[in-house]
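Left out: one protein chain. Kept in place: all the others.
Moving on to chain A:
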Amino acid sequence: MLLSYEWLTKYLQIDLTPTELGEKIERTSVEVDSVTQRQAGLKKLVVGEIESVVKHPDAGHLNICQVAVGAGIVQQIVCGAPNVTVGKKVIVALPGARVAGNQKIKKAKMRGVKSDGMLCALDEIGFDEEIVPDEWKDGIYFLPDDAQLGDEIYHYLGMDESLLDLDVTPNRGDMLSLRGVVYDLAAILNQPVIFDETPAPALGQQSSATDISAAAPMELATQYQLQVVKNVTVASSPLWLQIKLWNAGIKPINNVVDVTNYVMLKLGQPLHAYDLEKITGKNLQVRRAQSTEQLVTLDGTQRDLDDNDVVIADQAGPVALAGLMGGEATKVTAKTQQIVLEAAAFSSVATRKMAQKEGLHTDASQRFERGIDQGNVTKALNYAAGLLQQIAAGTASQGTVVGQQTPVSETKITVTPLKINQVLGTSLQPVEIEQLFKRLGFEVTPTATQLVVTVPTRCWDLKLPADLYEEIARIYGYDHIPTTLPVTNTTQGRLTEKQRLLRQTRRTMEGLGFSHAISYSLTTAAKATMFNWEPSVETSMKWPMSSDHAVLRQNLIAGLLDDISYNQARGVQNVSLYEQGRVFFRTQAQVRPIEKEHLAGAVSGSLASANWATSAEPVDFFQLKGLVEQYLASLNLAGTIQYKPTSTVKQLHPNQTAEVWLADQLVGLIGQVHPLIAQSFHIKPTYVFELDLEKLALAPKQVQHYQPISAYPSIKRDIAMLVGEQVSNAAIEAVITDKAGAYLQSLTLFDVYAGNRIPKDQRSLAYSLTFSNPQATLQDEIINQKIEKITTALKTEFQATIR
């Protein structure tokens, strides 16, 4: 909400600059988005008077004006506005002036005729189109006749006022009016409040009830009152009133509508004025709309209504959207003479829902959503009626017509100084607290240990003791609250075992050369289910913003492939990324998915980039497998890890993919991304893995125990063989390990060969075995026997040829 600093100074003694005041409000009440002046950035704009107007010889739409801008100073200005009129005071941009958009005005020739400046319309001096009165939309603006020639124009148009833009939180609806801000500032500045709001008495003899009747159910409007004002003369408002409105960001319309808006700004009570003669049946009632009904609102939009909408209706149908906007058909026009003014308190829930549904957020709906001062409805209505007598020469009828009047009372809240100090950490004396409440205008009745605080209706959002603690804290000042640390019984802070595993996982992956990626949990339906080894039902958003982020992911790999694609499209070819995060699995019967922590890694291009000393080896299965093995080794798992070939995961290479098993559990996948999938992501050959960290976290760990280092020499033997190429390394190692006996310390595959030098369909494998006995020197003979056993087994099991 825009609020003029100068308006505030009419009610308060303010020794602060507008910026300082803004800061004060921000520190004590609500955020202040900006403090601005409409004149900011403008230069050399002065009052002029048009002395003569002559048609431009070569351009019919242009006029050559002689404009006086001071005693004896006349500028010739060529102007295209249709409304140039001799004798009118106008806004003159002199040569060297700055107008809206930081545009500079220079001496110029227009179609051969000298023009020393510009005559300005309101939008040309920075007025937003939305606040320019309709009558000034298509021409230059006329200043008051008594404006002094050569004066700067700003003061005449209120452009020298400082405007504070308050960002009002939902709990501070009271700050959406001058009255509320004045009361709040009075408390902040510790000043007494003088806020004159006594309505002028109605001059009419008749009662409002003679011309109108009203009905409103309490659940739709807790307050609903009407007052009639007769024989108004609808015209433009006086300039002072127009300035008040446009400086609050509201467009002046006519004196009647302007008065309703002015009272809303001043007192916080939204009002609406109907043309009484257009109300069918002389009755207004608040009701829910029917789904067959329609209403054209003041903005010209035809709205299809339903029973979620609350309307004001006459005998013929809806005439206004309650709390949002009036209807076109019953609006006040230049011809209107009889007025009915409406002041109400509409349900904040209904208003909010309607504003959302209709996409219509108005000054009125903003206030009704946050609530209004229900104790001030009648007064505001009377005040507006009184102003219409003064400004629109109307005659207000006596009294109001009450459609609904729910009793309103001040709230009494009991607090104790002890508790206030306990919550805030302060040591305020009861009398200091009492003083702070009084600054807010709250009455306080002290008892032995308590304070009974009477909260006026203008602070309707204060209901609980905690609400009052906040009032004390902010008026006392957050800066004055001490700075301490909690004193409690000792608590131990530490990460859980699983949290430690996640951290260790991230460190290890980074140590292995992977950078940490964080991708979106919401993805497309297609990507959500890729690379998945667990069956799961999709979890979709009801109203996604886009199909790109509509379904919860069941894997991390797809996100990493998106990342690789992004990088490779931007010339970064070697990408190694990992992600550790949640994936979401669900069965048809579950509404909420199960959330699991997963780890995934992806390498595309080379692990290390090439330079003069490093050849960029393209990543392969075994490179990635080595990294996965390193990671798994770092977890010190007790169970055996096995890699089992699989061709069932559609998005992975059917012959370069393995399931990762820990003991008897499937814990992950490793393999090459299927070439067709790589193509669809526009990425180079890429190797990926994904592991279920939940299972790894729960898996038993090895007990670490020191093994004495053998003082006896170990014995090394090699076994080389030719076997059928379908015989896997895992099978061969299993046989070797089985037959080697307890002294086998390590087994290393040191050579694999397939090619011209050996028969087709065969490959050559060579293993190095190291034996040792920590208790004694090993005898060659024993080892020879073991090797004999191993080779015999290899021959019988795999028809191996030992070399």
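Everything below uses one rule, namely that a residue touches a chain if its C-beta (ideal position, glycine included) is under 8 Å from a C-beta of that chain, and two chains touch if they have at least 3 such contacts; residues count from 1.
Keep this in mind: contacts and distances are computed from a predicted model.
Q: What is the protein name, per UniProt, of the chain that does not appear here: "ABC-2 type transport system ATP-binding protein", "Cytochrome D ubiquinol oxidase subunit II", "ABC transporter permease" or "Phenylalanine--tRNA ligase alpha subunit"?
A: Hidden chain, UniProt protein name: "Phenylalanine--tRNA ligase alpha subunit".
Q: Quick one: which of A:Gly41, A:Pro201 or A:Gly511 touches the chain that's been left out?
A: Residue touching the chain left out of view: A:Gly511.
Q: I'm checking contacts with the chain that's been left out. Which of A:Lys379, A:Arg474, A:Lys695 or A:Arg717 qualifies?
A: That would be A:Arg474, which touches the missing chain.
Q: For the chain left off this view, which of A:Asn102, A:Gln205, A:Thr447 or A:Thr483 is in contact with it?
A: A:Thr483
Q: One chain isn't shown here. Among A:Lys109, A:Arg494, A:His705 or A:Arg757, which residue touches it?
A: Answering carefully, the residue with contact to the hidden chain is A:Arg494.
Q: Among A:Glu369, A:Glu659 or A:Asp692, which residue is in touch with the absent chain?
A: A:Glu369
Q: Just name the one of A:Lys44, A:Lys379 or A:Arg582 that touches the chain not displayed here.
A: A:Arg582
Q: Quickly run down the residues of chain A that touch the omitted chain.
A: Here the touching residues of chain A are 23, 26-31, 34, 169-172, 348-349, 352-353, 356, 369-370, 422-426, 464-467, 469-470, 473-474, 478-479, 481-496, 499, 503, 506, 509-522, 539-545, 549, 552, 560, 563, 566-567, 570, 572, 575-578, 581-582, 584, 591-593, 595, 607-614.
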